[in-house]
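I have a structure I would like to understand better, so I am pasting it below and will then ask my questions one at a time.
Here the complex is missing one protein chain, while the rest keep their positions.
Entry: subunit A
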């Protein structure tokens, strides 16, 4: 007996567990009909029939409790909204709580649903992509009738599946609808323009593919083409016109049209007016060039204009040579100050035999900085183009600004003579007491490398935004000043009131941080990573990093706040240490 009871004993708890879990496994109950009562209540309220609205709400309450749902966060929300609606004092209040009720009911439904976004995106792609391919093939065969048929098939597939795109990515939805509109317009012609069809089709196909891959619509920029590609094609076209070869020039412009869809987003975000101008002008110019009677001078003029305007977009943030110089100058001076102070200290202490270790450490620091720079340029520059580079510039800029804030605060702290002396003697005491040459060398190394690496991080953000000649000029100036200062320091380091110098230096760094914060946030806005809320009437100056929208200004206000807080904090601690030492 016992022998075959055994399996049942095991099974029973399992069965009990299954029964217990059954309600959880079951799909959520259908709450759809509950919405009917909500609409009844809304419309009765609007018609001025509160009694009927109350009736509808009673029905909702009744149906709701009949569902007998287990209570949770979502159901609590529903009951709160229902309660508010039942006890509302006026129509406005009732309508607001009815809206809330509808939302909380939807939230309840959503909570029960598994997240199917990825598979739905994929399903959408599978549903429409055969029809999309057919359009492409028909265009390739230059068969307008076949293109029309394929387009119609796609259109009906789209209508049935567009909901997925609307739900997850309205921007992509808009792009696809727009492409479809343009294709349809082109197909309405007796002889559809193949170039238009091709470029619109390429855009359509790209949008659909991006959507299924989960690439957000806004930053969808192909890696194959950039604004540089457009500029090169315009240049080529100008060249051809000048050489008396209008058909070659026309070909270059046609190539422009093919490339255009993958770059247009970038131009559209930066200058919508230019975007529409390009859309209309380039096909017109390409067409004009094919006519024997073409006024090539006029076309050349127009192409050149577009060339210049697109070129402007490239130089969105312009840094001056002085910007490049001040970074190296600041970081270099910082390192120089510390090293000179070390040397001066050794001299005072009569330990000049350690000098060479300090120099060796500094040399190693410079080498390591160069190494970091090479690594950075190969890793970051070659593989990242377009959006990602802009993104990197933005983020690196913000990181740099944060570091600058730290450096500024540090310098600021040393701008009191006592604090500076304490700092130096603390560093040196440590090095000398351990009697280790390595500590000595590594202070020197770290000082240089930290400043060097910082310089490189700053330059990674700066260099892409300025011509190489200006960049190098700035560095040259900084180096010259550094050498001069080094000589000065060697001779006079022990006589200088460091704290005054540090005070001025920190002020300068704060100013640069202000500019970099503004420019970086602006870059992130251009790439749609951050939203932008325009401030009407505010002047803009990219030179001091002032941009008329809420986000950069807010960040700059925050920066100023942090600086103020740091200064106050320093003042307090300095006062306290002074007091405790007294």
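FYI, a residue touches a chain if its C-beta (ideal position, glycine included) is under 8 Å from a C-beta of that chain, and two chains touch if they have at least 3 such contacts; residues count from 1.
Rule of thumb we're sticking to: contacts and distances are computed from a predicted model.
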item	value
Among "SCO6045-like C-terminal domain-containing protein", "Iron uptake system component EfeO", "Transport permease protein" or "DNA-protecting protein DprA", UniProt-listed name of the chain not shown	"Iron uptake system component EfeO"
Full-complex contact with the absent chain, from A:67, A:111 or A:170	A:170
Contacting the left-out chain in the complete assembly, out of A:106, A:247, A:305 or A:352	A:106
From A:182, A:395 or A:473, residue that would touch the chain that is not displayed	A:182
Full-complex contact with the absent chain, from A:29, A:112, A:531 or A:561	A:531
Residue touching the undisplayed chain, where the options are A:329, A:343 or A:463	A:329
Interface with the undisplayed chain - residues on subunit A	32-33, 35-36, 38-40, 42-43, 46, 98-99, 102-103, 106, 152, 155-156, 159-160, 162-163, 166-167, 170-171, 173-174, 177-178, 180-182, 184-185, 188, 268-276, 312-313, 315-316, 318, 320, 322-323, 325-326, 329, 481, 485, 488, 492, 495-497, 500-501, 504-505, 508, 511, 522, 525-526, 531-534, 540-544, 547-549
